[in-house]
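Here the complex is missing a single protein chain, while all its other protein chains stay put.
Letters A and B mark the chains as written, and numbering starts fresh at 1 in each.
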Amino acid sequence: MALTRDDVKRVAHLARIEISDAGAESVLRDLDNIFGLIEQMQAVDVSGVEPMAHAQDVMLRLREDTVTERDQHALFQSVAPQVQAGLYLVPKVIE
Amino acid sequence: MHNATIKSLSAELAAGRLSSVEVTRHFLRRINTLSKIYNCFITVDEEKSLAAAGAADALRAAGRAQPLTGIPIAQKDIFCAKGWLTTCGSRMLSNFVSPYDAHVVERLDAAGAVNIGKTNMDEFAMGSSNETSYYGPVRNPWNIETVPGGSSGGSAAAVAARLAPGAIGTDTGGSIRQPAALTGISGLKPTYGVVSRYGMIAFASSLDQGGPMARSAEDLALLLNVLAGFDARDSTSLDRPAEDYTRDLARPIAGLRIGLPKEFFAAGAAPEVEKAVGEAIGHLRKLGCETVEVSLPNMALSVPVYYVLAPAEASSNLARFDGVRYGYRAPEYGDLLEMYKKTRAEGFGAEVKRRILIGTYVLSHGYYDAYYIRAQKLRRLIAQDFSEAFGKCDLIMGPTSPSSAFKLGEKAGDPVQMYLSDIYTIAVNLAGLPGMSIPCGFDSRGLPVGLQVIGNYFGEARMLNAAHQYQLVTDWHDRAPPGIEIQ
Partner (left out) sequence: MKWEIVIGLEVHAQLNTRSKIFSGAATAFGAAPNTQACGVDVALPGVLPVLNRGAVERAVRFGLAVGATINRHSIFARKNYFYPDLPKGYQISQYEIPVVQGGSITIPAGETGKTIRLTRAHLEEDAGKSLHEDFHGMSGIDLNRAGTPLLEIVSEPDMRSAQEAVAYAKALHSLVRWIDICDGNMQEGSFRCDANVSVRLLGSDTLGTRCEIKNLNSFRFLERAIEHEARRQIEVLENGGSIVQETRLYDPDRDATRSMRTKEDAHDYRYFPDPDLLPLEVSGAWIEEIRSSMPALPQVKRERFVTLCGVTPYDAAVLTSSRELADYFEEAARGADERTAKQCANWITGNLNARLNDEGLEITQARIAAGQLRGLVDRIVDGTISGKIAKDVFDAMWAGEGDADRIISVRGLRQISDSGEIGKIVDQVIAANAQQVADYRAGKDKAFNSLVGQVMKATKGKANPRQVNEILRKKLSG
């Protein structure tokens, strides 16, 4: 299958990456080649095969319900782009 | 001193003939001079390293030294180290000073190892040549016109150039083994779940695994003894008894069955690579190993499968880099959407963006089953191939990389060619098996060639055993690149 420039722009929007029309064209060429490689997967019959999500066939380990963390917001926010009154600031959120 | 292995440095320190401060100063001086050439470090902090060395000497004086106490170890810049700039090779984290330590960093600290600096890497570990780093490409000490491989290229070059006796790297599709092969050092990717991923900046969570890089198998074992271990903060960390990975090093390997996958030798590796690997197998036969042909029929599909699964996971793992809580934020934007888009467009490099787009696409509505689920099914077939092969052999061997180090820029414009350079290593990650690369010769250009050794789950000690026995009768791992001696 062949991707279109619109596919690239749609996906870039979903991924929140700004892309120009020219940028989308060049990305499209790369992605077309890469999907040429990926399409090799379609040649194999996988019916009846269970998808493999993890390397080990083990179950989740659970944590006891205890509070183990202390307040470190000053340290965490020392590397934040913009903070005020303990809050992370972002351009106004509109719902 | 810099030609010494971890093992011998450790002995010198233990005998009191050297102090950690002396050793650390020596390597720092070398880094100051040579790292300009190879560009293998992103951050060096003499003060911190020397303080750690002083602490290590004090620990030794107090009689509490362990094998790695006082040994300088370089850390790939993907590991969060408290108080250290931790960039992951990206502009996105070019201002990120980590507020906490990764599990392996804690363990190295607890063992008294000295963090000698944070090494350069492909951005977010996405690359096979170390050319995608925001901090510029790393050069291969064997020939500075060639790449060191990636993504742990900085760690590999640092060890090869004797700027550190050992280093830690990460391997998602070959990122420890392939650069180890291209720089003539030894590197090991453990069984998935043996080394905690806590504090290791995630690329593809179901494939990522940290591991040691050093000059010899024996040194890898010493490092792995410290790196491996259960960590409750990583849900995929395996809770199993601690192992001493040095325990089998001295064991004779006569009777060891080596599986040679026919697909490895039909995949079009460079003739000089095949030749060096063939000679290595010959050596092992002389040591009494048996060889048996095995088959990994789905191996060719590992690259397409990987380039669905890894980008899918990465597209989600890298969503947290949004300019809100840490890291880069675009200087100019209007609304929130624009802040996100510009931050991510400017903060990520081309390869990372390419993979995020692939991953977003394969997970998006209507494509999930055709790509993601199908890839997971093929992943199972690939893992089953290994499981069948290990019914007939103890270790699997073959080339690590289809070629020796290629020229800087040679594959940079062709992602597919770049991706195919991991053809031999990727399947191991998909199966979650341990894999390593050890030096096994040179090509006619004088560039190192790596032998890949693949073990069954938790077969690290056996792999290290075979590698060590090989290194006892060969000296490829002792060869040093030209031009690394300084005044």
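The working rule: a residue touches a chain if its C-beta (ideal position, glycine included) is under 8 Å from a C-beta of that chain, and two chains touch if they have at least 3 such contacts.
Not measured: the values here are computed from a predicted model.
Contact with the omitted chain, checked across B:8, B:32 or B:235, is made by B:235.
The omitted chain makes contact with just one of the residues B:264, B:340 or B:406: B:340.
Which of B:19, B:225, B:360 or B:401 touches the hidden chain is settled by the complete complex: it is B:360. Set against the missing chain, the residues B:41, B:84, B:348 or B:372 yield one that touches it, B:372. Even with one chain removed from view, chain A keeps its contact list with that chain: residues 13-14, 16, 53-54, 56, 58-69, 71-73, 76-77, 82, 84-95.
On the side of chain B, touch with the chain left out of the figure occurs at residues 79-80, 86, 88, 93, 96, 98-100, 102, 197-202, 204-206, 232-236, 312-313, 315-316, 318-322, 324-326, 336, 340, 360, 363-365, 368, 372.
Assume only the chains that are shown with their structure count from here on.
Chain A and chain B have CA centres that are 23 Å apart. Here chain A touches chain B in the complex through residues 3, 7-8, 11-19, 27, 30-31, 33-34, 36-42, 44, 46, 49-56, 58, 60-61, 63, 72, 75-76, 78-82, 88, 90-94, going by the rule given at the top.
Of all residues in chain B, those touching chain A in their complex are 95-97, 99, 191-193, 206-207, 232, 235-236, 238-239, 298, 300-301, 303-305, 307-308, 315, 319, 322-329, 333-342, 344-345, 348, 353-354, 356-358, 360-362, 364, 370-371, 373-381, 383, 414-416, 419, 431-432, 457.
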